[in-house]
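I'd like to ask some things about the structure below.
With one protein chain withheld, the remaining protein chains of the complex are depicted in position.
And now, chain A:
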Amino acid sequence: MSSRQKKSKHASNGVRPAIDGVDSTPTSSISGLLLAAADSVIDRDSNGVKVNNANVTELKNACDDALKRFLSRPELFNQIYTHTDVRLALGWLSVFVAGATGLYGWKVEFEKSKPVVWAGVILYVVLTTVQTLYAYFIERDTVYVGKRKTFDKRIVTERITIASSTAPPPSLSSSPSPAPPSAIPSPSTTYPPPPTNCPQYTLTISFLRSTSGGKSLLGKGKAKVQAGYNAFFDEKGAMDVQRFERWVGECVGSVMDGKTE
């Protein structure tokens, strides 16, 4: 992992890393790919992300967006949009039901319109309740679900689910792992511990590795990592995307490497 020096983008098949010849299982290639992707200098289409760093919601949203963009790179994962699609479908359906009910009630006289308007209102309430229940019980904190297929004697499918939340500032005794970089860029390679009075961006990463169409399980793992927001945002609110991506790459790579068969 630390021997990687190249800054160029990797080939997008992720089968055999050209440099790391020590371990050629798919697990090491994913960590390698993640770090290479984080280190690569990609010209970003924007001038950098800038948020109001007093607003924790904005900080979390900026981190979530950066995470999604990073992991959706062609050489890493393909995002699975199931949760988003369910929310869109239910939401737009309820909007159309409400619109149709309103239109009908406007065209038809009140007494005659009552049965249909009752049906429309009840249907809208049912759809909204289903949406709320889905978001609360099934989707919860999930921000990213991704899939990756590699070919190594057989088709191996890796599926990763990432949930994020904001935790209150930790007490001095806790130690998050892996150690996040400090907010002040230092030339040394050791990372001094960050200031502790800052809300923590918490990621819960879980992954599943299976083959033959999901029938045989090769490995799975779960980890919870956190880092203070001050590690990625400076005092003006500009986000250091590369540092964030490097951190995410390390976390995801260590989860996927940590539990192999």
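Simple rule for what comes next: a residue touches a chain if its C-beta (ideal position, glycine included) is under 8 Å from a C-beta of that chain, and two chains touch if they have at least 3 such contacts; residues count from 1.
In this text, contacts and distances are computed from a predicted model.
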item: Name of the absent chain as recorded in UniProt (options "Signal peptidase complex catalytic subunit SEC11", "Exosome complex component RRP40", "Trafficking protein particle complex subunit" or "ER membrane protein complex subunit 2"); value: "Signal peptidase complex catalytic subunit SEC11"
item: Touching the absent chain when the full complex is considered, from A:56, A:80 or A:117; value: A:117
item: For chain A, residues in touch with the removed chain; value: 45-46, 50, 57-58, 61, 65, 69, 81, 84-85, 87-88, 91-92, 94-95, 97-99, 101-102, 105, 110-111, 114, 117-118, 120-121, 124-125, 128
